[in-house]
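To start, the structure itself, in structure tokens.
All protein chains of the complex are present and in place, except for one that has been dropped.
Presenting chain A:
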Amino acid sequence: MSLITTAAPSKPATPAAAARRRPAARRAGTPYAFLAPALILFAAFLAAPIVYAGYLSLRKVKVSGLGLGAKSRTEIWAGLDNYTRSLTDPDFLPSVGRVGAYGLIVVPTMLGLALLFALLLDANRTRETVGKFARISIFLPYAVPAVVASLLWGFLYLPRVSPINDTLEALGISAPNLLSNDLTLWAVANIAVWGGTGFNMIVIYTALRAVPTSLYESARIDGASEVAIAWRIKIPIVMPSLVMTFVFSLIATLQVFAEPMTLKPLANTISTTWTPLMKVYRDAFARNDLYAAAATSVIIALATFILSFGFLKLVGRRAFNQED
């Protein structure tokens, strides 16, 4: 303070001060210039569509009379009408329930398998021998697009063209119809588990590889078995990765679309509103009702947001503060 007051005269010399302020102002703008490309892309391709979807969800088309002549359709404000319609749609809650059941099957199975595979691959003996081959073959299904995977599994599920059924029948066992009412959910879940396990396994495995081996050595000196090391040391250390893969799986579950959509033409048991996202698709493209589709999308986005951030908040301290 004192330094400044002594250096600066009581009355600022106007030209000099201005000259000094201009570069300062330019400097203040620099971060924005650097940020601009990202901000513009963010605004044009993420923020604007979201705002537009929000806007559409509050609008609807009003038809007058027979709706056949020109200009018989007008877009009007609908308030929260689309939201009430979406939430009270008799197909909506069952689709949410279905996705809930699907998540209860997929997430624990997929993450359980991923963790098991990661631990097995990380074990001393496999690391040096078949590790690389096994890692790649477990990861490979993740590289198959969901639509292709569903077509592939669809063929295996259809009794008449399935080699699995042929084999079972040759052995004298009557094969169950996997696309019947009771089993469709499992059939769809199976595709997701098959496709997703590899990715989650790699994430957990990478976290395991980052653990200093000295930890294991000291545990071994203390007389811990491999199972005890896995259970007491490895799993707690990779907990943050498990939390992350859980959040990813949760989001993927809420957005399940490609698998049931691809299987739908093959079976009577998958309806056009089998999952909430399929309902969005039906409203937008089969019914040409973008407004209802936008409202349901907003609801799904909010639910995803609340569930994933709620979960992170719940486990945050436990997962990220290992030292405590």
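Rule of thumb we're sticking to: a contact is a pair of C-beta atoms (placed from the backbone, for glycine too) under 8 Å apart; a residue touches a chain by one contact, two chains touch by 3 or more; residues count from 1.
Going forward, contacts and distances are computed from a predicted model.
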Legend entry - Chain not displayed: protein name in its UniProt record ("Insulinase family protein", "LytTR family transcriptional regulator", "Ion-translocating oxidoreductase complex subunit E" or "Carbohydrate ABC transporter substrate-binding protein (CUT1 family)"): "Carbohydrate ABC transporter substrate-binding protein (CUT1 family)"
Legend entry - Contacting the left-out chain in the complete assembly, out of A:Leu120, A:Val144, A:Leu158 or A:Ala175: A:Leu158
Legend entry - Omitted-chain contact residue, chosen from A:Trp231, A:Phe285 or A:Phe309: A:Phe285
Inset, instruction - Extract the touching residues of chain A with respect to the undisplayed chain. - result: 29, 32, 36, 39-40, 43-44, 47-49, 51-52, 60-73, 85, 91, 154-155, 158-161, 180-181, 265-273, 282, 285-288
